[in-house]
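A single protein chain has been omitted; all remaining protein chains appear in their positions.
Presenting chain A:
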Amino acid sequence: MRLKTSLLKEPKHILPMELVSCVGWITADELYSCSEDHQILKWNLLTSETSLIVKLTEDIYPIDLHWFPKTVGGKKQTQADIFVLTSTDGKFHLVSKIGRIEKSVEAHKGAVLAGRWNYDGTALITAGEDGQIKIWSKSGMLRSTLASQGSPVYSVAWGPDSDRILYTSGRQLVIKPLQPSGKVIQWKGHDGIVLKVDWNSVNDLLLSGGEDCKYKVWDSFGRLLYSSSIHDYPVTSLSWAPDGEVFAVGSFNTLRLCDKTGWSYALEKPNTGSMFTLAWSADGTQLAGACGNGHVIFAHVVEQHWEWKNFVITLTKRRTMQVRNVLNDAVDVLEFRDRVIKASLAYGHLVVATSLQCYVYKNWNTPLIFELKEGTVSLILQAEKHFLLVDGAGLTTFSYEGRMISSPKFPGMRADILNAQSVSLSNDTIAIQDKSDEKVILLFDALTGKALGDGKPLTHKLEVVEIALDHFGPATERKIALIDKNRDLYLTSVRHLGKELTFQEMYMVHSMAWNDAANILCGIQDNQFTVWYYPSAVFTDKELLPKTMYIKDGSEFSRSPHILSYVGTKVTLRQGDGSLVFSSVPPYPALLHEYSASARWEDALHLCRFAKDQSLWACLAGMAMANRELTTAEVAYAAIGELPRVQYINFIKEQPSKESSLAHMLMFSGHSQEAEATLLQAGLIYQAIQINIDLFNWERALELAVKHKTHVDTVLAYKEKFLQKFGRKETNKRFLQYAEGVEVDWEKIQAKIEMELSKERERAANASVRSMSYSYVSLSAEV
């Protein structure tokens, strides 16, 4: 990825050596710039024309310009386009699109160094040379003075929810909530005066640049994520791209494009002088910079790459893509009518969003084209059967035939701040992290756009930072993996929210991804690269999970790798320094998943015998148990030396009735309550009691026995035996109380148990006869 810059030969502002102080985009193709020659110019990039909007009076030397936000939560602002212009005389001006000064407000002593609207346009913040920060209403009425300090505030930025601000204080950076009771975070950011800050609303990361010639990336707690090497000149400007994936840094004769993790994609050395302001257009494709020598520099991002299997796609020009098939070096060129804003390549489909249209390619000749309502697509997510577009107005799923499928909506939705970590799409489900309460994950049916189940969202106990749905298997078994603030990975079933099915899997997981073809999860855990071949094992046999893991030493990856994709057997990771690294995962687990999905257990066994891999056997054991395929499970458990489990499976096999074996299978997975409920439902009181006895859950056993007025003596007898074994005395009052009234006679109890079992057998036999006769009836009916 790099920047393609364009600079006119002669500066357009009339006094050539006067600096251009500020720029701001009004649409994706129109830019306003102000300079010390008092002119406001409009640049139209489509017609490459420059026109003078207005010449300000001689006493206004502009410093900063910010357009009033255009869309808020999907709704267009009704207010006419205005922008705030701050000047050296301590005033800020609200200026309309045609250049008329609507209002001038005396704001600070000395120059007003920065003026910024918040994201919904309800408030304006100004920072001045006098060290004060003031908040103003939309119409320019003073609301409050938020902070005042001894040194000038050079730059200020709003937090993602517009409830906090970030500003500079000499060498320090300060995060201050608008609520007076909120906690202020202040820390030393640079070794020189901090000149510029920015805060992205999508990824919640901070940027700062200062006179120590460095730029730094911070998280919103003030922890340093990246610090650049020392540049030749102070960093005078920086700006996040709206989607938060990249940012631009400006310095003397320098323009840099950097990844959100801090490393630099590209460096340009245009002849511009110092760059005082950088501004991205709303769609994140174009960048403009105000230059110290009177120029306005324009740049757009090209040479982005997308890779999937054997295809590599490069954005060669603004409207041109090159598709290369690396297998036969065939090259196709795709042309678009408008600028490419976003693209995504997966599942054999390329989805490209331009400023007006969406193109879907299956082969490279005939794209399917449909119009987009809202221009700026900020995110494209793909699943096997459909894809999701996120734009300012909301989320919409489309089929690959271009038909709109659904458009999930929820109150308080702010689609503009969603990113790939906070939205996940699978064939049947959409998961969205609620940004207003980060513990909550909203789940929608992808086909109808309605909330899943009873509409109750999934609520985690901590703030969630990343979510991912698995892609494979039936919708009822859809699972979601999430990483919370403590970097613990959890796995939960999406369609059984009522049941307690959340499992903590692993600690210190930095990044994760599901495989595109099978439900295999990979993650970066602490210092190692881990693949969970069969994460669903937690639902059947929790202890199996460590055995199904494939661990690779992470030392081959340098610091903080991030998983980009997991396609087939190839995992693509990006290291902290920006280099791509790859890791291959054995192909067997995917095959095993396939066999288990199609219930080809013989083949599965064959594969495991062939591969001779313990983790594979463990996977098979888990899969077989989940599918109640006891014979296969037995073999698999035997292969990994889990003899107690083999025994238990045998025991399950010997169960006289279906209900009992089902209950014991539930017991096997550790769901004792469900097991008990199953038995009670089937009227197998004794078996339910026995389960509790086996679990030494005496209280519950006695309770059941008393409730159903049967087998009280059995419970007492077992308890007594148990106590005798450990040489203890009965202390539980209830047991003492019942022991008085009941006589324990082992022979009688044995007989009773025998009777219960034979009764069950009889019933089972009847049931099978009945079911046989049913099938006979249905067969004859079909005939």
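The rule is simple: contacts are C-beta pairs under 8 Å (C-beta built on N, C-alpha and C of every residue); 3 or more make two chains touch, one makes a residue touch a chain; residues count from 1.
Methods note: contacts and distances are computed from a predicted model.
Q: What protein name does the UniProt record of the undisplayed chain give, "Intraflagellar transport 20 homolog", "Geranylgeranyl transferase type-2 subunit beta", "Putative exosome complex component RRP41" or "cysteine desulfurase"?
A: Answer from the record: the omitted chain is "Intraflagellar transport 20 homolog".
Q: With respect to the chain omitted from the figure, which of A:221, A:610 or A:722 is a touching residue?
A: A:610
Q: Give the residue, chosen from A:264, A:293, A:325 or A:627, that touches the chain omitted from the document.
A: Of all options in A:264, A:293, A:325 or A:627, contact with the hidden chain holds for A:264.
Q: Which is it among A:236, A:253, A:515 or A:540 that touches the chain not included here?
A: A:253
Q: Looking at A:54, A:564 or A:581, which makes contact with the chain not pictured?
A: That would be A:581, which touches the missing chain.
Q: At which residues does chain A meet the chain that is not included here?
A: 232, 253-254, 263-264, 266-267, 269, 556, 570, 575, 577-584, 586-587, 610
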